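Supplied in structure tokens, the structure appears directly below.
Let's look at subunit A:
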Amino acid sequence: MIHARLQLDHGAFSLDLDVQLPGRGVTALYGPSGSGKTTCLRCIAGLERPAQGFIEVNGQVWQDTEHGVFVPPHKRPVGYVFQEASLFAHLSVRANLAFGLKRIAPAQRRVDMDQATDLLGIGHLLDRQPHNLSGGERQRVGIARALLTSPRLLLMDEPLAALDTRRKNEILPYLQRLHDELDIPVLYVSHSQDEVARLADHIVLLDAGRAQASGPIGETLARLDLPLALGDDAGVVIEGKVSGYDPAYQLLTLNLPDSQLNVRVAHTSLALGQSLRFKVQARDVSLSLANDAQTSILNRLPVTVISEQAADNAAHVLIRLEAAGTPLLARITRYSRDQLKLHPGQVLWAQIKAVAVLA
Partner candidate 1 sequence: MRLTHFAPLLFPFMTIGAVQAAEVQVAVAANFTAPIQAIAADFEKDTGHKLVAAYGATGQFYTQIKNGAPFEVFLAADDTTPARLESEGDTVKGSRFTYAVGTLALWSAKAGYVDNKGQVLQHADFQHLSISNPKTAPYGLAATQVLDKLGLTAQVKGKLVEGQNITQAYQFVSTGNAELGFVALSQVYKDGKVTSGSAWIVPADLHDPIKQDAVILDKGRDNPAATALVDYLKGPKAAAIIQTYGYQR
Partner candidate 2 sequence: MPLTSADYAAIWLTLKLASLTTVILLLIGTPIALWLSRTRSWLRGPVGAVVALPLVLPPTVIGFYLLLALGPNGWIGQFTQALGLGTLTFSFTGLVIGSVIYSMPFVVQPLQNAFAAIGSRPLEVAATLRAGPWDTFFSVVLPLARPGFITAAILGFAHTVGEFGVVLMIGGNIPEKTRVVSVQIYDHVEALEYAQAHWLAAAMLVFSFLVLLALYSSRRARAGWS
């Protein structure tokens, strides 16, 4: 468990948060720039000292202003990945990596040099100087360097924001491996819904220094009362389980959580039972009163209408649906809504035009 209660006033900007976050998995701090994501992260690392604050991470109190407790940043077992990799310019890649490692007592090391360099694919860069690396390579070294302090909590401040799309796509798989292979809780600051959808298990939505929502990624992304649902990218993230593969058509079958309902998606074969995260965007979901088999649309699921909400454009509405307990969003025209006479509790069919596998 991570409990952070922070109050801070920088004149035009103020932060007033009280969040409880899971002590495992990836938690995204998501919000527009200026919403206080980075400040929150810096407070947890001890780089910033809020006027009022209480920070407890998995049973350890790092700050408690009421009782005069403030653990200085170098005594907090965190790894911090900055937006720019911020490698030490006077040290080689190897020496950068060793910087944190050699300051950790051997008995407390849980990540070693080989593991970190393998995980981030930087073994061939060790003897280079930072200025000879690409932006993506630099950021991977920065992540490995943070990991090598064997942190109890990894803080990542928009690690991909300074990179172009190609570099982002180069790093994302490494981050996903991190998530899968290391049991280190991560706080991940981002303003990219795509990154959040791929990486986060839990999301805290920040706006103007306040937490608007905090919850598991699947539920939270499907909430109509949050601005998350309004954007063009709005959609839900679903953690599916591989339940079959059709080699002839190269289609993978993924069951929805705790359900026999499934979707099929073009993919290579995977082991049965393996988890796979995919995203269904609201604009890719259409609704039909009947299960129309005479269509090219592969995935059709029986759903229940839960609620609706005006979209950011007057012609559209957003419909919140549930498919055997799994939330879905559909973005349809107001005209269609009236034609279908949609109302809460109504049962009908969702046709899913595209399923994007995220991992």
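How were these picked? Simply put, all candidates are chains of the complex that A comes from, given by their letters.
Definition applied: a residue touches a chain if its C-beta (ideal position, glycine included) is under 8 Å from a C-beta of that chain, and two chains touch if they have at least 3 such contacts; residues count from 1.
Bear in mind the structure is a predicted one, so any value in this text is a computation, not a measurement.
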Legend entry - Of the listed candidates 1 or 2, the one touching subunit A in this complex: 2
Inset, instruction - Spell out the part of subunit A that touches candidate 2 in their complex, as residue ranges. - result: 45-47, 72-75, 78-80, 82, 84, 86, 88-90, 99-100, 103-104, 131, 145-146, 149, 155
